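Of the protein chains in this complex, all but one are displayed in their positions.
Moving on, here comes chain A:
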Amino acid sequence: MTRSTSRDRGRRFRLLTATGAGLVLVPLAAACGSGDSGGSGAIRIGVPAPLSGDSASAGQDILAAAKVAAAEINQAGGVDGRDVQIVEADDQCSAQQGAQAAQKLLNSGVVAVAGGYCSGAAVPAIPIYGRRNVPFVLDASTNPSLTDTGKGKVFRTCGRDDNQGLVAAKFMTGQLRARRIALLHDNTTYAKGLADAAANSVKQFGGQVVYQDALQPGQSDYSPVLTKVASTKPDVLYFTGYFAEAGLLMKQRKQLGLTFTLMGGDATTDSTVLKTAGPAADGYIATTAPLAKDLPAAAAFVSAYKAANKADPGPFSVYEYDAVKVVAKAVDDAGSTKGADITEALHKIKDFPGITGPITFDDKGDRTDPLYITVRVRNGAFTAHKKLDKSGGTWVDAKSS
């Protein structure tokens, strides 16, 4: 999710060419036509993910989770008596490969797609699936534009960056009773988007944004920025950038003896932060989508995943698991493998019991229930802190229910 959006930075120019290539390829593929809306053989679900390259570990986690979900469905008798088969495609987290992966999946006759990691790879893939009416359920790409421009054929089991901003603002103004709020980003698409979203919501809730600016990633010494922030006398500083800077901010905030609360977004929950900041990390609060270990309903999945892969699930494994499950459910409901029917069925799903919480999609394809929670560093580890209750107005302990 978060990592994904940063990748958009240098890849815009590639994105254009890749979309161009997609446009050329689509009619060709349509002409070949796999024509598989018939009713025999396995039901194929496509999983695009970065299986090689820098983000390969995240991609492998996602693919492994999809396979766990499929195995579980098949063990329970499959969908309409047909097995579910996962078809993988490597998008390498790039726009070019994203378009090619989409093409490959369509050619192999997938009825729906559940996966993806980098928003940059998803962007060119969306119109390719869209033209064939194949629904795309994202598990990790949080950039708001994806479902905004998805024409109702794109869904996601993960959250949206702007929704995270809203949750952060609610937490700061509600739970922390902060009046003066400072926002710090790093000028990447993701971080700036999250800071803007948080700023809007803070103002809506009657808070005051006393500082909103960017630091420059990669320079290690942020004490000048922190001194500047402190001079605006904020109650809370919400940092929306990445983990590499977050740890340094915590450490230098302590060195400078600053007393405002430091919070961060979901790109700051990496364990590097804890090592860098050491004891200075204590009390740090981050907004994030819940991790597998904080989701009581995910216990069975976690043990199945561990048994199959001999490793702990990654941060997005639970969202991929739910994505595959919800697609299977939609195929079952629709009683058809036609993309348009599955899309319609996905929109009709109400309170599907996912391991990440009940799943209902709004018109755009985003989840209607508040997804983000807060975690806090306690004894050198991120632990679940508070979450919004169903009404979206009150904060309760994240561990309960």
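Here, a residue touches a chain if its C-beta (ideal position, glycine included) is under 8 Å from a C-beta of that chain, and two chains touch if they have at least 3 such contacts; residues count from 1.
Operating definition for what follows: contacts and distances are computed from a predicted model.
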item	value
The complex's invisible chain, by UniProt name, from "Branched-chain amino acid ABC transporter permease", "Peptidase M23", "NADH-quinone oxidoreductase subunit I" or "Succinate dehydrogenase"	"Branched-chain amino acid ABC transporter permease"
Listed residues A:T149, A:Q204, A:T227 or A:S303, member touching the removed chain	A:T227
Identified contact with the non-displayed chain, of A:A42, A:A71, A:L176 or A:A214	A:A214
Touching the absent chain when the full complex is considered, from A:A71, A:L176, A:L256 or A:A297	A:L256
Touch list for chain A against the chain that is not drawn	54, 187, 213-216, 218-225, 227-228, 231, 244, 247-248, 251, 255-257, 272, 275-276, 278-279
